[in-house]
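Everything below concerns the one structure shown next.
With one protein chain held back, the other chains of the complex are shown just where they sit.
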Amino acid sequence: MRKRFKDYIKPDTLEGVFSSIENAPDESQIIAGGTDLLLERSAKIEKGKKILIDIGGIEDISKITIKDKELAIGAGVKLADIECSKLVREDFPILVQGVKEVGSPQIRNLATIGGNLCNGSPAADTVPALLVLDAIVEIASSQGVRDVPLTEFHMGPSQTILNRNEILTLVKIPEMEKAFSGNYHKLKTREALDLAFVGVAVLLIDHRDTIEARIGLGAVSPIPFRSVEAEKYLNNSQDFSDKSLWHAAEIAANSSSPISDVRCSAEYRHEMVKNMTYQSLRKNLDQLRGALIDD
Amino acid sequence: MTKQIMLLVNEIEYQVMIDVNDLLIDVIRDKLGLLGTKKGCGSGDCGACTVLVDGKPVTSCLILAISAIGKRIETIEGMGTEKELHPIQQSFIDKGAIQCGYCTPGLLLTAKALLDKNSHPSENEIREAISGNLCRCTGYVKIVDAIVSAGEINAGDET
Partner (left out) sequence: MNKFKNIGKSLPRVDSNSKATGKTKFISDLVRPGMLFAKLLLSDRPHARIVKIETSDAENLKGVHAVITSKDAPNRRFGLYLEDRLIFPETVVRYVGEPIAAVAAESEDLAEQAISLIKVVYADLPPVFSLEDSMRDDAIDLHPDLESYSGIHDYIRHKNVCMDARLNIGDVTEGFTNSEFIFEGEFSSQGMHQASLEPHSCMAELDINGRLCIWTGTQQLSVCHKEIATALDLPMTDVRVIPAWMGGGFGGKLKSQFEPIVGLLALRSKKPVKLALSREEEFLTARPRAPFKVKIKTGVSKDGVLMAREVDILADCGAYADHVIGTASHAITISQGPYRIPNCKARARVIYTNNRDWGCMRGYGAPQILFAVESQMDEIAYALGEDPAKFRLKNIATEGDKLISTQPFLALRARETLEKVLEESQFDQKKKELGENQGIGISTSLVLTGLLSSSALVRINEDATVTVITSVTDIGTGTYTVLTQIVAEKLGVPFEQVAVACMDSDTSPYDTGSIASRTTYDSGNAVRLASEDIIGRLKNIAATTLNCKAEEILYDAGKAFIKDNPARSLSFEELVGLSLYVHHGPLIGQGSWIAAKPWEEKIGEGYGEAPYGTFMYGAHVAEVEVDPSTGKIAILNYTACHDVGRALNPVGIEGQIEGGVAQGIGYALYEEMVLEDGRLVNPNFTDYRVPTALDIPRVAYQIDEEPDPTGPYGAKGIGEPPIIPPAAAIANAIRDAIGVRITSTPIKHEDLYFKLNFRESHQGNNFVTTQVKERK
């Protein structure tokens, strides 16, 4: 319905947000970029939500900073700004790859990282990259803040662990002090605007004596996730032969639970997890080894 | 909830009565009477409704008018007139980049934002920049040509 909301508040501070929520907890709906909430066919908004609380005016959560060896991206930072940020491009290129896949340039000028996470789409392009970067989300309420690993943030499609009086304020990524190579690969049909059929993020970190593999998968299960079994296999075996990489890729595919939908079949998604994981492992391994040799 | 707000559009301050639920595209078209911004899908998937907000292209079907207070909004009406076309508009006309014309306003603004940032974009940079603007008529080739040409004119290169 067009006249869904009866009020709109745009506080300057987080405290303002919390007190607005407290005034009408059942009716409050946080809005950031609005690109999911305002869709004509958006069924995401619960029936009783009548008051929009716009977090776009809060400076504290609209910045990208480095602090205590962590990159902290405010939940209100637009995806386009992450894409252009020198900091992020240099130190966390895999995140830029994920961000660039969302929607279109216009959408990215509106959408926020916080919104993308809180929307909770199983196919969200930012999440697999953030998962392999060991991202932590800071959640705030009038009671204070708490940190939650991103791996524990999503509970199901469109479901997060946020309580009614909480908002996501920061996405924190530990700085990478070692050499690494990673990429996010999205399988889609068109080169723009498409939602992911499958999303695979792979990050390999050089710990000198060992290589650590991290694999993040999107669009192939109710929530994006780290394929822990595949990672364990590689990290324990330290076998990075072709045969082993394929084996890891198979484990990753088996760890996913894709569905068939209007885009493609579950069977195809399964195959693609396998192929794309192998290719990313291979490519990043070669890059890492190449970089090491250059050293 | 209705509210009187001020919107800055094409450097003109408009006082307008809006409802909290009003989308920017509807306010621009129905309340300000600026019909050049077009409605194609209502879901941010086609780019026909693209306007510039603080110089950046956005799909106006996905912004509440009330959240556009204090921002600098540009629509096609602010880009040039028939007597004094913006160079990008002239370039689109000269290169045959306009057919039905429905996607044209959104595309012109997206192109303007691109060229304001990067006056010599590569073909791939152009295609990426306009990847959120669907065109059903032209197959995009002449649009790309027009943007390349406009960039050269903008930068003072020879045509």
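So that you can tell them apart, the chains are marked A and B in the order they are listed, and the count of residues begins at 1 in each.
Basically, a contact is a pair of C-beta atoms (placed from the backbone, for glycine too) under 8 Å apart; a residue touches a chain by one contact, two chains touch by 3 or more.
Nothing here was measured: the structure is a model prediction, and the numbers come from that model.
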**OP:** Can you work out which residue in A:K47, A:R190 or A:K243 touches the chain that's missing from view?
**Re:** A:R190
Original post:
Touching the left-out chain: which of A:T151, A:N165, A:N235 or A:N275?
Top reply: A:N275
**OP:** Spell out the interface residues on subunit A facing the chain that's missing from view.
**Re:** 1-3, 40-41, 187, 189-195, 262-265, 267-268, 271-272, 275-276, 279
**OP:** Over the whole complex, note the residues of subunit B touching the chain we left out.
**Re:** 29-30, 34-43, 45-46, 48, 75-77, 79-82, 85, 89-90, 92-96, 98-105, 108, 126-128, 130-144
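Just so it is clear, only the chains that are shown with their structure count from here on.
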Original post:
Could you state the distance in Å from the CA-based centre of subunit A to that of subunit B?
Top reply: 30
Subject >> For the subunit B and subunit A complex, residues of the former touching the latter >> reply: 1, 19-21, 23, 42-45, 47, 50, 53, 56-59, 61-64, 66-67, 110, 128-129, 131-132
**OP:** Report the residues of subunit A in contact with subunit B in the complex, numbered from low to high.
**Re:** 2-8, 10, 31, 33-35, 38-41, 52, 54, 56, 80, 103-107, 109-110, 191-193
